[in-house]
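Yeah, one chain of the complex is gone here, protein chain that is, but the others are all in their spots.
Lettered A, B and C in written order, each chain numbered from 1.
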Amino acid sequence: MTEGGKKAPVEGVTSTLTQVIAKVLLVPTLMIAVATLFKGYAQTGDGFSAGVIAALAIVLQYLAFGREVVERYLPVQGLGTLSWLGLLLALGVAAVGLFRGDALFTHYPAPGAEVIHIGTVEVITAVLFDVGIFLLVFGYAVGAVRIIAGVIQRQESGEPEEEAVYHDTEERLARREERA
Amino acid sequence: MILLISLTIAIIFGAGAFLILQRNLIRIVIGVILISNAANLYIIAAGLSRGEPPIYPLPEGAQVSDPLVQAMVLTAIVISSSIAAILLALVYRLYVSHDTLDLEEISRAERRAAERLDSGESLDDRESSEGRPEREERP
Amino acid sequence: MLAVVAAPVAALSGSLRPGLAAPVGAGIAGLAAVATLVGWLSGGGAVDVAWAPSLDLRFAIELDGLAALYSLLATGIGFAVLVYSSRYLPLHLEHEREATGTSDPGVRFYFFILLFMGSMVGLAMAQDLILVFVFWDLTAIASYYLIGFDRHKEESRASALMALLVTGITAVLLLIGALVFYAAYGTFSIPELVELTEPGALVTLAGGLIAVAGLAKSAQVPFQFWLPRAMAAPTPVSAYLHSAAMVAAGVLLIGRVYPLLQKSEVLLNALLVIGLLSIAVGGIIALTRNVMKQLLAYSTISQYGYVVFMFGLGGEYGAMAASFYVIAHALSKSALFLTAGAVTEATHETEISRIGGLARRMPLLAAASGAAAAGLAALPLTIGFFKDELLFDAALERGAPFAGLALLAAVLTLAYTWRFWSGVFLGEARGHAERVPWALVAPVAVLGSLVLVGGILVEPFAALARDAGAASFDAPVEVEPAYHLEASPENLLALATYAIGALVILSRPIWIGAARAFARAGELAGPERAYNAALRGLNRFSDFIHTIEVRDLRGRVATILVPSGILVGLGILATPSGDVYRVGEVTGDDVPLVLALAAAAIATVAIIFTKKHVTLVLVLSSAGFATAVAFAFFGAPDVALVAILIETLITLLVLGTLKLIPRKVLESGARIPVRQVWRKGSVAAVAGATAFVVAWGTLSQPSAVEGGAAARLTELAPEAHANDVVTVILADFRALDTIGEVTVVALVLLGVATLLFRGRLP
Partner (left out) sequence: MTLLSLPIGITWVLGTVLAMLDGRRPLVGWLSVAGLGASFVSVIVLSVTVVQNGPLEMVAGGWPEGVGIQLRADVLGVTFALVSSAVIFFALVYEVMGGVRSRTFPAFVLFVNTGLMGIFLTGDIFNFYVFFEISMVAAYVLTGYRERDYQVRAAFIFAIVNLIGSVIFLVAVGGLYHLTGSLDMQIVAERITQAELAPTVSIAAAILVAFGLKLGLFPFHYWLPAVYVGSHASVVAILSGALANIGGYGLLRFGGDILPEVLALGAPVIIILGTASIIYGALQAVSRRSPAEVMAYSAIGQVGYILIALGIGGPIGFAAAVLYAVVNSLNKLLLFLAIGLRGPLVGVAFAIGAFSVAGVPPAPGFLGKLALFRTGLEMESLANSIALVTLIFLGGALSFLYSFQVYQRVYMKPDQTPPAPPMQTDPFSAGGPNKPSPLAVRGMVVVLAALVVAVGVWPEPLLVLSDGAAAVLAGGAGGAP
């Protein structure tokens, strides 16, 4: 998307505009995401929405700056793994109850018991669970975009598509020739 | 209201079905997304007790929306949309190996495969090139 | 006694070393024969343990007279056959190797023939119908592999399949029969059933089903066609199959369930008719055959026809005579088959017309098989004499016409037996003949001498048959075969047999044409032709519907949508729909919701008419947003938020994917002919209508949310330290759903990575 081509002047303007907006929006969006995550118990929103919001912030960077720039300046490598770590965290929260002889997914403190507050944030295991989901969704969305960006780059760098597949069918080659 | 909702659901579902019946794979995927939308709308309508959002403090005596269907729909939306993502990946993969997004062409390849089986050949005989290299990791 | 059942297992270990297989197998067979004999003499024994109590299945076996008879045959003749094959098989394999260039160790042979023997013994002893069925099918499996032993020959494979199909499919009738009994009496045990059953339609039905299975296995009309085909097997297999196993299993089954069968007059008469038909068909065709093994095969059909006939005659004599007949026939027939094998080894010929005069070159073989042939033809001083005596006894007991039929049957036997023996051993010498190893002759000699011994010392054999007859008849049997040098009816009939037999043999040129015409008619219109036609027809029909499916059905989603619509429609039609449907009312508050819904519907319909893919995606997302707005008006802000976020994300992903694919490919197949539009449109209409009916029908019902789970969840939310009930449901009450949902999300990422990125996580 960074290549201008014939429409370079127009795209140049738009991309500069997007770049500015993207730069400005990055940090606030991430903050909103974190707020959505921790305030979810009181208000609309939860780990899931928070994850998507945060991811959209990153995606915007991709759209504005292109893959190479983003990956140089932002630590986005390995975010796909992050999603699985998030799932592991959520599973861990789920299993806590089992180790204490309670049912699966028993959250602590128990229903009705006193909850410790740090500021307005309640310290309960359910929040930890939401953090896991946040990580997972964030990792998922960014990961998916990175994959698409990766494939685009593969295509643009002229790497043969066959590399990605096992084999060619005759008819496919014929069709390709026809198009060329 | 019930009738209106039902009609909307029917329209969305019918439109989705129409798209699923198309030949273009992208349209098929969109059709699947649409029928999922219809299902989600149906579920939220299934809890048809509209009222205040179920967030404490609840207004005294007010009708509260059914929170359970909301949770269900949330789950269903997430699942259906992420599955749409995997369908898209499959579509791309089909494009890479068949160089087309036309279902007819793909069915034709399927028919040819069936004929090959009938004539006692292996599916692998013709479609794979000899001595194809193992899929190696790129550095 | 149980050592017998273990035979196949031991054989397997022996067959690991090819050289050892033969002696080990023969040794086991011999031991088993001795064990059975001892077991019988010491009064038998029984094992009865629960097998699968839930289905009332019992592993019930008993060494009664019937079991002893067939076990002795299976193991004893098995022993002879194994000794024979220890020499024959290497020769056979040698020929095959020359023919195909491949070598085959042949251990399969020993494994399956011992499996055959073991299951035959098991079958003989089984007292539980399901157990009978199990062993029954085991014999079918073993015979399948033995008949198809020469795997490279198309003929043997087709024959093996035919034998398996005919006997295997009819075996299911045995199962059904057993279940009919079980449904009525709650037991599979034969002795118990014998006590419980009363004559009536049920016994006729169930017994008839079982009898059909038995008749098919014994190659009786109209199932006879598989047996001659089965001659494609190596000769020892044929010998065994015909005399002591497979075919004998059929009459064994009939003997086993005979106490049940004889409660039905209809069944007995049916047995009579089928027995007679088989005697006639088998006998007449045997007279026309030229290939040795073919002649013997048709003779087997005829001979077991006798046995069935005798069961049909019924009574004390019938039951006992049938058992005795099986012994006599088994000894003779196995000897004759082995003779045929030895002769073929010596001369490399299979047709009677191409050999002759072998008596001088192979005197011992000629004598031994002569004894066997005499036994089959029921000459005096052989055990065969008594079999016919008993036959005549049984027939006479039933009435003079039956005696006449029995006489004709005996004449046929005499004629074709003579044709076989004289054709091979008498006349002028033709062709060359090599020496055959002793192991190919000795078993014939032993069996032949047994035939003679039986002719003099008949009592042991008679005792065995009496015991067996008692088991079949369900009462003690007091029949004593012996020579009576007087003009008793039996003796007169026997003499008549010899006289007419001689006439028939001498008048061969007169009737042979008619007999051939009969055989030819059978080939043209017989059951074998029906079998082949059915097989071909089925395959052709299958190809036909497959073409239809591949051409018209594969890849057609409509094949799901339309039947679904029909199903739902049927459901609606089948149920009363008085005031099920409600229109519901629209109040002023609903207007925003109505507008949002309308927007969603309009945007959705717009998608159909959008051509360009990018526009398509944007219209799609607007439809999604409209739906999200509708969610908000349903009082579901959480849902609305997530819906909007997700919609944004998915729009980006779709656009991204579209970017990966060239525009030309992207548009491929996007336009469809008008005709298809109408067809697809109507299918879509059906789908939409179905959705409408389901939605309207259910939504019209008063919502059961009051008093439902939702209210309690709302009440309990503060307990879980939360204000937003939806969130607490997601994170606590139904956290299992949530974690499942996000697992799907994570899996999708992994899946996309697998498909596009070689499974590396980005």
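Things worth noting here:
Everything that follows uses one rule, which is that a contact is a pair of C-beta atoms (placed from the backbone, for glycine too) under 8 Å apart; a residue touches a chain by one contact, two chains touch by 3 or more.
All values derive from a computational prediction rather than experimental measurement.
Just so you know, the chain we are not showing touches A, B, C across the whole complex. Within the full complex, the residue among C:His546, C:Lys612 or C:Arg671 touching the omitted chain is C:His546. Per the touch definition above, the residue from C:Leu41, C:Ile169 or C:Leu196 contacting the chain not shown is C:Ile169.
Set against the missing chain, the residues C:Met362, C:Leu464, C:Leu616 or C:Leu750 yield one that touches it, C:Leu750.
Residues of subunit A that touch the chain left out of view are 81, 84-85, 87-88, 91, 95, 97-98, 101-107, 165-167, 169. Think of the hidden chain as still there; on subunit C it touches residues 51-55, 57, 100, 102-104, 130, 133-134, 137-138, 140-141, 148, 151-152, 157, 160-161, 164-165, 168-169, 171-173, 175-176, 179-180, 182-183, 535, 538-543, 545-546, 549, 553-557, 559-561, 563-564, 567-568, 570-572, 574-577, 580, 691, 693-695, 697-701, 703-710, 712-713, 716, 732-737, 740-741, 743-744, 746-748, 750-751, 753-755, 758-761. Although one chain is not drawn, its touching partners on subunit B can still be listed: residues 20, 25, 28, 32, 35-36, 38-39, 42-43, 46-48, 68-69, 72, 75-76, 79-80, 82-83, 86-87, 90-91, 93-94, 97-98, 106, 109-110, 113, 117-125, 127-128, 134-135.
As a working rule, only the chains that are shown with their structure count from here on.
One inter-chain figure worth recording: subunit A and subunit C are separated by 59 Å, centre to centre, where each centre is the mean of the chain's CA atoms. If you average the CA atoms of subunit B and of subunit C, the two centres end up 44 Å from each other. In subunit C, 637-638, 642, 646, 649, 653, 657, 660, 722-724, 730, 738, 742, 745, 748, 752, 756, 758 are the positions where the chain touches two or more neighbouring chains simultaneously. Taken residue by residue, subunit A touches two or more other chains at 43-44, 48, 140, 144, 151, 164, whereas all remaining positions touch fewer.
Only residues 1, 40-49, 52-53, 55-56, 59, 78-81, 83-84, 86-87, 90-91, 94, 104-105, 107, 109, 111-112, 115, 122, 124, 126-127, 129-130, 133, 136-137, 139-152, 155, 164, 179 of subunit A touch subunit C when the two sit together in their complex. Of all the residues in subunit C, the ones that touch subunit A in their complex are 637-638, 641-642, 645-646, 648-649, 652-653, 656-657, 659-660, 664, 716, 719-724, 727-728, 730-732, 735-736, 738-739, 742-743, 745-746, 748-750, 752-753, 756-758, 761-762. Contact residues of subunit A toward subunit B in the complex are 43-44, 48, 140, 144, 151, 161, 163-172, 175-176.
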